[in-house]
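Here the complex is missing a single protein chain, while all its other protein chains stay put.
Letters A and B mark the chains as written, and numbering starts fresh at 1 in each.
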Amino acid sequence: MSTQTSGADAIRPARALDTASEARLVWLRFGRHKLAVLGLAIVALLYLMAIFAEMAAPFDPDHSNARLVFHPPQAIHLIDHDDDGWHLRPTVIPYRLARDKVTLAATYVQDGEHHTRLRFFVHGDPYRLWTLIPMDIHLIGPAEPGQTMFLFGADRQGRDVLSRIIYGARASLSIGLLGVANSLLLGIVFGGLSGYFGGRVDWFVQRTIEFIISLPTIPIWLALAAALPKDMSPLVKYFCITVIISLIGWTELARVVRGRFLALRSESFVTAAMLDGCSRRRIIFRHMLPALTSHIIASVTLAIPAMILAETALSFLGVGLQPPAISWGALLKEAQNVESIAAAPWLLLPGAAVALTVLALNFLGDGLRDAADPHGH
Amino acid sequence: MGRFIARRLMGMVPFILLVSITVFLLIKLAPGDFASNYAASLAASGETVDDSMLADMRQRYGLDQPLIVQYWDWMRGVLQGDFGYSFQWQQPVVSLIGERIGLTLVLSVSTLLFTWAVALPIGVYSAVRRYSVGAYLVTLIGFVGLAIPGFLMALILMFVGVSVFHTDVGGLFSAPYANAPWSWARVVDLAQHMWVPMVILGTSGAASLIRIMRANLLDQLNQPYVDTARAKGLSEFTLLVRYPIRVALNPFVSTLGFILPQLVSGSVIISIVLNLPTAGPLLLQALLGQDQYLAGAFLLLLCSLTVLGTLISDILLALLDPRIRYQ
Partner (left out) sequence: MDTDQHDTPPVLEVRGLSTHFLLRAMTLKAVDDVSFTLHPGRILCIVGESGSGKSITARSLLQIVSPPGRIVAGQVLYRATPDAAPVDIAQLPARGPAMRALRGHDIAMVFQEPMTSLSPIHKIGWQIAEGLVAHGMMTRKQALARAVDLLRQVEIPNPEQAAEKFPFEFSGGMRQRAMIAMALACNPRVLIADEPTTALDVTTQAEILRLIRRLQVEQGLAVLFITHDMGVVAQIADDVLVMYHGRVVEAAPVSDLFANPRHSYTIRLLEAAQKLGMAAPPARAAVQPGPRLLEVRDVMLTYPAQGSLFRKTVQPAPTLQGISFDLHEGENLGIVGESGSGKTTLGNCIIRVLQPSAGSIRYTRRDGTVEDLAALDRDALRAARREIRMIVQDPFASLNPRMTVEQCIGEPLLVNGILQGQALRDRVAQLLTMVGLPGDIGSRYPHAFSGGQRQRIVIARALALDPRLIIADEATSALDVTLRGQILDLLLELQPRLGLSFLFISHDLGVIRYFCNRVAVMHRGRIVEIGPTEQICTAPREAYTQRLLAAVPEATPQRRTLVSV
């Protein structure tokens, strides 16, 4: 047999990392970003919450009560005491409406006598999970049916803001995903066309992208959304808004896909695959796409926040999703003027949900990008 | 350089043409037109609608013409400075948009300068002292700035203004100056009011610019030419300013191309929340009421503004970077 590699170039004994696939290495690098892991956890929880919104929400989001208008938020107390002594159990202190004897204005005052006991997995408002399975279990709620609990307060019609935020997550978060899926599709189609045909097609697609990027998005979105017929059903409107948002959002993804694709095409391992006799399909799917996926996942993650913010903005301005549909933007519309914010600042809480989601997604996306491309930018 | 600018200006022409076509299609996209909208609102208030009157109306405003003719008429007017007639306000569009577009421009450009002024030093700082507490703090604030939508920040500021300071932070002028003619005092009044929308509008842009500046500079700091400069005996500060920061400035300047559209875009929504006398509130109304020429004028001017921003950023970049100039 031939010369074994000698001296300094000896094969070192196998180590665990030697047989670690690229995906595993990316995952290991990702794990080192503490903030990114935290982001992943938050995002996962939020999406779980959106999927099981009916169960996660303590009440029916449309359950209104004229006597509970602008009910203030209640804090959960973990320690409760009654005649039997002290207990470790979650409670809230109920409020009741009282009229000021002089001004006759109604205000909420705490009623410290009878604490409302809370319990996990309680029976409450009935619902159909995913409009299919009839159920009435809620993750958390007052132990006795009929009692109230407003962790995030109540809105103008006495509806539970927390439940509405949880239901709103469904529209807002899914619009983010759908919008990004649309954008990705458009991005891959146009970025792919651009990279595949090159020449004039590439030129045309590139100029189109430059053109779209140079336009201010919100006025265009407004114009497109305002052009939707007023009598559209909420579901159709939902899809239209998704399409409108992604019409503009695809450009960034197309740029990333094209740029990466072109860079990859000139990699010598791709040429080597061609010379090995791989078919065009195998080169793309076996050799190029795996190298692209981590970048695409990172870009997609970083694109979702923009989509969520866009939906929120449109709905907030009254041209996106409209009541009775519930989304974070539509909820924030309630807080559009100073008077209502001054009266019930908790109406801004859907905004906190938006900020938390966007923040978590940004952490996650940044971590993914760094993990996918440890040497790049 | 002159040839470069001339070439870029030539390149702008099809872009602006494309902008005008896009805008025209946008305002024509909605089903129905102003006449049918008008009819609907009349019907809603219980009045009977006369078909022949609607036909008259369509004829008067040229709404019965083929699209291409309508576009041509509109463009011909625009080129002569006539943006058409607002149905809602029963006034020529020009008299409605003048000051609002001007104020939008002032707000956007001053926010842009504010953004740069903030982002440049902070970006440099967080790259040069990348492991300091300050840099981590900046990164964190940057993330939060990106995560909070502008209108939400406007709402929060309004809430704080009302509940803590008992003032209204909205608007661009105090009451006495709102409709006054331009004077020095009015400019001062404007400056006193403008910082609130400027900060709100600039935050997310500044956050992303800080990140861009930081990334660029980190790239440049490891370049061999920095070692060359150091080996020449330059002081750390001099070489930092003269080389890596100078080079990192190029991509920074080219962000103008997308920051300006973002700012114009953001100003629309913030001005609606804060009730500013800029393009935003009127544009929204016009769009909802299908006041097509008013909406069209706003859209056309805003889009042209940002396309122009791209042009300016290209020219600035060519001034800064000989490699582009010589291509």
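To be clear about the criterion, contacts are C-beta pairs under 8 Å (C-beta built on N, C-alpha and C of every residue); 3 or more make two chains touch, one makes a residue touch a chain.
As the structure is a prediction and not an experimental result, all values here were calculated from the model.
**Student:** For the full complex, which residue in A:121, A:203 or A:285 touches the chain that was left out?
**Tutor:** A:203
**Student:** Among A:35, A:291 or A:356, which one touches the chain that has been omitted from the display?
**Tutor:** Residue touching the absent chain, from the options given: A:291.
**Student:** Touching the hidden chain in the complete assembly: which of A:22, A:82, A:111 or A:144 does that?
**Tutor:** Result: among the candidates, A:22 touches the missing chain.
**Student:** Write the list of chain B residues that the hidden chain touches.
**Tutor:** Residues in contact with the chain left out: 7, 11, 222-225, 227-236, 238, 242-243, 246-247, 250, 320-323, 326-327.
**Student:** Touching the missing chain, which residues of chain A?
**Tutor:** Looking at chain A, the ones touching the missing chain are residues 1-6, 8-9, 11-12, 14-15, 17-23, 25, 203, 267-269, 271-279, 282, 287, 290-291.
Definition applied: only the chains that are shown with their structure count from here on.
**Student:** Write out the stretch or stretches of chain B touching chain A in their complex.
**Tutor:** Interface residues on chain B, with respect to chain A: 15, 18-19, 22, 26-27, 29-31, 143-144, 146-149, 151-152, 155-156, 158-159, 162-163, 168, 170, 215, 219, 257-258, 261-262, 264-266, 268-269, 272-273, 283-284, 287-288, 295, 298-299, 302-303, 306-307, 309-310.
**Student:** Which stretch or stretches of chain A touch chain B in the complex?
**Tutor:** 210-211, 213-220, 222-224, 226-227, 229, 305, 309, 312-313, 316-319, 332, 335-336, 338, 341-342, 345, 348, 351, 354-356, 358-359, 362-363, 377
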